[in-house]
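Sending over a structure as C-alpha cells; questions will come in a sec.
Every protein chain but one is kept in place in this view of the complex.
When the chains are written out, they are named A, B and C in that same order, and each has its own residue count from 1.
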Amino acid sequence: MMQNEKLKVHPLSELDHLKVHGRTTGCLSPLTLFWTGSAIELNVKGSELWIEVESDYDNYEPWISIVINSVPVSRQMLTAGRYWVCVFRGMNENTVKNVRIVKDLQAMSEDPGHSLQIHAVKADGEFLPVDEKSFKMEFIGDSITSGEGIIGAKAEEDWIPMWFSAINNYSTLTAEALNADYRIISQSGWGVLTSWDNNPHANIPEYYDKVCGLLTGDKNEALGAFEEHSFDSWQPNVVVVNLGTNDAGAFHSPEWKDEGTGQTHKQRLNKDGSYNEEDLGAFEEAVQNFLTKLRKYNTNAHIVWVYGMLGIPLMPAIYRAVDIYMKKTGDKKVSVFQIPNTTDETVGSRSHPGVLAHQKAAQELSGFIAEILAR
Amino acid sequence: MMQNEKLKVHPLSELDHLKVHGRTTGCLSPLTLFWTGSAIELNVKGSELWIEVESDYDNYEPWISIVINSVPVSRQMLTAGRYWVCVFRGMNENTVKNVRIVKDLQAMSEDPGHSLQIHAVKADGEFLPVDEKSFKMEFIGDSITSGEGIIGAKAEEDWIPMWFSAINNYSTLTAEALNADYRIISQSGWGVLTSWDNNPHANIPEYYDKVCGLLTGDKNEALGAFEEHSFDSWQPNVVVVNLGTNDAGAFHSPEWKDEGTGQTHKQRLNKDGSYNEEDLGAFEEAVQNFLTKLRKYNTNAHIVWVYGMLGIPLMPAIYRAVDIYMKKTGDKKVSVFQIPNTTDETVGSRSHPGVLAHQKAAQELSGFIAEILAR
Amino acid sequence: MMQNEKLKVHPLSELDHLKVHGRTTGCLSPLTLFWTGSAIELNVKGSELWIEVESDYDNYEPWISIVINSVPVSRQMLTAGRYWVCVFRGMNENTVKNVRIVKDLQAMSEDPGHSLQIHAVKADGEFLPVDEKSFKMEFIGDSITSGEGIIGAKAEEDWIPMWFSAINNYSTLTAEALNADYRIISQSGWGVLTSWDNNPHANIPEYYDKVCGLLTGDKNEALGAFEEHSFDSWQPNVVVVNLGTNDAGAFHSPEWKDEGTGQTHKQRLNKDGSYNEEDLGAFEEAVQNFLTKLRKYNTNAHIVWVYGMLGIPLMPAIYRAVDIYMKKTGDKKVSVFQIPNTTDETVGSRSHPGVLAHQKAAQELSGFIAEILAR
Partner (left out) sequence: MMQNEKLKVHPLSELDHLKVHGRTTGCLSPLTLFWTGSAIELNVKGSELWIEVESDYDNYEPWISIVINSVPVSRQMLTAGRYWVCVFRGMNENTVKNVRIVKDLQAMSEDPGHSLQIHAVKADGEFLPVDEKSFKMEFIGDSITSGEGIIGAKAEEDWIPMWFSAINNYSTLTAEALNADYRIISQSGWGVLTSWDNNPHANIPEYYDKVCGLLTGDKNEALGAFEEHSFDSWQPNVVVVNLGTNDAGAFHSPEWKDEGTGQTHKQRLNKDGSYNEEDLGAFEEAVQNFLTKLRKYNTNAHIVWVYGMLGIPLMPAIYRAVDIYMKKTGDKKVSVFQIPNTTDETVGSRSHPGVLAHQKAAQELSGFIAEILAR
C-alpha cells in the first residue's frame, strides 16, 4: 500500500468546522453519539479522510453509515475497540466533499455497555464550514422511528442491531424533503405510558429532559447521558412524535412485574376485547403530560403527533388527549397526522415497516409539514 | 464486550461446505477473489460469524458487500492488512443463515498491488451445504458490468473503487431473476478490440482464457491470476457479453501511443463523422473472433451479446459480425439483445448507469433469457 | 350496414337476469338511474347488445361508461332523447360477457330536468345470472366521491358533467379491491351540516332516507326520487362516509342567504383564523346525528368516516363527534380513517383529486377495511 504522507490527525475538539447532529453533551474529546441518526458532518477539501472511533458494548454493537454528498456509500458494524475507519481515499483533492458519519442504531437501553465515540479525524486537506439547513426537526418515537426492520429479509426475527437503520428512515427522508436538520429520540418497544410489555418505566417522556436519559449504568453516567439536555441550544421548528404503537400492544401483552419491588402493571382489555377505560385514560393522560413537557422545552415548535405505520387502534385516544390538551392550554400549535399503514408489499424484516413503508410515510408527512411550515 | 467463547476458527480449506463464486485458481489457503461479484457463500447455523480477510493495494482498495438471506446488509472498504471482519453476531444459534461475502469491486488491471483474499472463517456453529442454482451464467463486460456509477451522487467524477458495485448490478439482478449462479468478467474502459482510449491491448478477449489474465505484476502471477482457467469445471448455460461501448468511444478519442515501443493505434472517423470502414471492420472481426473463442470454451452455452445501456452506435456492426460468425460456423446459439438506454432519471454517478438503469436492464434481459432457457 | 336479424328487444322488466346497482325505486319500466356509479349489470351470451336509454336535462347532461368484463371500454355523453346505444357488436356469440352500463355522473340537485332512464335492452342471445359479490358497501360523500376532477386537464375550471366519473373513483376501486357490490350517495359541494357556501339545506343527512331526496322538481317526484328508501332491501357491510371537506370550506366562504325567506347562515371564523366554537359544535352535532341516522338504517354495517383527500382541517372535530356518538350510544362499529392528501402529482381537473389520488386513497382504504371485514 502506498502511504499518504500528507494525512494529519485532527482531534474533533480542534476542528474549525464540524457539525454535530443529535443530542450530545457538547463534549468533543471524544464525542459520544447516543441516538440513531446522530452524526458528525464535515465539508472536506482533500483526497482522503479517516475517523477514529471507539466502540464498546456488552451485547449490541454499534453500526454506522457513511453518507457522501447526500448518498449512502457504506454501512458497517463497529466491533469493540478504538481504531481508525477510512471514509474515503483517492479522491480529487481540490473538490469539497460533504460527509456525514451517522450512527445507524438507536441508543441501547438494554445494553449499559453500548457506546460509540468519535475521537478524531485524519485528512490531507482542509475543513470548510457546513451550512445550516432551513429548518430544525425533532422526531420522537419507538422501533419505527429507530428504523427497526429497514434492513434485512422479511424472514428475519432476531432482535439485533443489524436490522436497524437511520438511513431510508421516514424521519431522515422527511427531513431531507423539507431541507431540515433533525434529531431522533427513540427506543424500540417503548411508549408514551408503557412499553409493549407493560413496563411503566419504559416510556420516553420520563427521560426526555436528559441528554439520553433512557440509558443505564455508570459508564453512561460518566459519558454524560443523564445530564440535563440544553434545550436552548437547539430549538426545533417541528417536533414529530410517533408514539402509541407499543402502548396499544401493552393491552394485548401479559402483566409486567418488577421482580425486585413486586410492582406490577397491566393495561387491561375488557371482556369484549375493547380497551379498559381507566387504562385508556392513563394513556391519554400520558399523552397530555408529554405534550405539556414538549411545549415547556420547545416553545415555538409545531408539534405533530403521527401514528399509523403499524395500525391505528389508539388514534381516537390520541385525538382525545390532544384535544383536551389544546383546550386546556390554549396551545394551537399541535396537530395529529395519520401516516400510511405497512402492507405485505412494504413490510421489512421483523414484521416492521420496510424501506417502501418509510418512503410512503415520509412522502405523506413531508407534504403535511410543508404546509405547516409555509404558513 | 462480552466474549463469545464458542467461536472456532475454520481455515477455508477445511470447511465442509463452502461455495465459491467467480473464477479462482481453486486455491483456498487462502482464497483470492479477483473479479467483481466473486464471493464465498455459506449456510451457517450459529449465532456469530467472522471472516479473516487480507487486503492490499497500491492505489485502489477492495470493497465488500455482505448479503444475508439474499439481502445486502453491509458494504465496506477493506483497508490494507490481514484482519477479521465480523459478518453477524447475536443471532439465533438454531436458525440457518445464508451468507454471501461479495467482492464489490472489479479486478484492478491498473493496480498490480490490489488483492483481496479470504483466509478463514470463525463461528460458533456448523456449516451446512449450499444449494446449486438451476442455471449458470457468465457476464462479460466493461465499466457497466463492473457496476461503475451504481453508488454515489450524480456529481461524482473521481474514478475510485467506492462508486463500483456488484450489488444492484444488472448482472446480479438478472441472475437472481433467473435463479442462476453467475460470474462476472469485466474491466472498466475496455472493449472487444480496444479500450475507450484506443489501447489495443485493453481488450477482454485476449485475456479470457486465464483465471484473471488482465491483471499485471509479479504478485498477481504468484496468486495464479495468469494460470489457464479450467473451463471444464464450470460450464455456463448462458454467456452474456456486454462489450462495444468503449470500442465506440475509441473512434472519438485521441490516438493511443505505447511510449516504449512507439506503437500507436486509432479507430478513425470519416470526415462526415461516420466510422472508418476499415477500423469498423477490425471491430467486427474482433467480435467474430471473440465469439469463436467463447464457443471454444463454452460448448453448449447460449451466447447473448447485449448492448445499449449507454447508446447503440455500434449495434449494426455487432449484428453484422454476429451474422457473419453464425453463417460461417453454423453456430445457432448466439443472439443479440438491445438493453434500455440510461436516461436523466436512471443515471448514477460518473455519468454511468445508476440503480434504476441496472434494474430496467435486468428486467428486459431476464425476460429475454428466460425464453431461451425455456426452449 | 349488415342488419343483425336476430336482435330481440327485452324490456328491462321482462329480463330474467338483471342486476341493478345503486338506489332506485325498484321500478323497471323504465329504470331510473339517479346516483353516480348506479348501473345495470348483465351477463350476456350473444354477439350484440344495445340498450335503450332516455336522457333529459335542462343544463347538465348525463354521461355513461360501459364496462365489459370489468374493463371500461367506452364513455359518452347522452344528449337529450330516447334512443338506442350499442354496447357491443360482432362478438363471439358463444361466450358470456359481463357488462355494466354505469351512470358516470352524480345526481344533479341543481338541474331538476336531469334524468337518465333505461327502458330496454336488445340482443341476439340469452341473459345469464349475475353473481352477488362477497360484500356490500355504501359510499356517502361530496364532489370527491362524485369523482369531480377525475377526467380532464388540470387547467379545466368549468363545473360540467364531463369532468365527473365513477370509474377510477376511489369508491369503485375500493369496492373492486374488496370484491364488493357498492352504491354511492354523493353531491358536489355538499356537507354534513352545510355546503361549501354555507347553505344549511345542502347537507346529505337530511335526504339520506329517500331514494334520491336531494333532487328537486315535479319530474323527480314523479320518478320516485322522494320516496322512502327501502333500507331492508340492501344492507351494506360497510358504510364509508367521506364528508367534511365542504363543511370546512364554509368557514372560509361568505354568508349564505335565502332570498325568499331572508334566512342566512354562516360558519364563522375567529379573528385568529380558528373555527368559531359554536359553529364547530354545530358541525360536530351534525356528524353525531348523521351517525345516529346511519345506524338506524344500517343495523350491522361498520361505519368508516374517511377524510383527507383535500386536507384534514376538521379531523379533530370529526374524531370528537365520533367519540361522543360512540360513548353515548355504545355503538362500537364506527371508525375514522384518514386518506392521503392530493398533491401536485396526483391532482386532476378543477383542483380536485385526479386518478392517481383516487388510486392512492383506494389502496389505503381497502387495506383498512379488509382488516375490519376479516375480523
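Assorted remarks:
What we mean here is this: contacts are C-beta pairs under 8 Å (C-beta built on N, C-alpha and C of every residue); 3 or more make two chains touch, one makes a residue touch a chain.
All values reported here derive from a predicted model rather than from experimental measurement.
Shown chains touched by the missing chain in the whole complex: B, C. Set against the missing chain, the residues C:E61, C:E284 or C:E364 yield one that touches it, C:E61. Checked against the full complex, the candidates C:P11, C:G113, C:G217 or C:G281 give a single residue touching the omitted chain, namely C:G113. Interface residues of chain C with the unshown chain, by the touch rule above, are 1-2, 56-61, 68-71, 73-77, 79-80, 86, 88-92, 95, 113, 151-153, 155-158, 160-162, 349. Contact between chain B and the unshown chain involves residues 272, 274, 308, 312, 315-316, 319-320, 322-323, 332, 336-338, 340-341, 343, 364, 367-368.
As a working rule, only the chains that are shown with their structure count from here on.
Averaging C-alpha coordinates per chain and comparing to chain C, the farthest chain turns out to be B. Comparing each chain's Cα centroid with the centroid of every protein Cα atom identifies chain A as the most central. For the pair chain B and chain C, the distance between mean C-alpha positions equals 58 Å.
Inter-chain spacing, taken between the CA centroids of chain A and chain C, is 44 Å.
For chain A, the set of residues that touch two or more other chains is empty.
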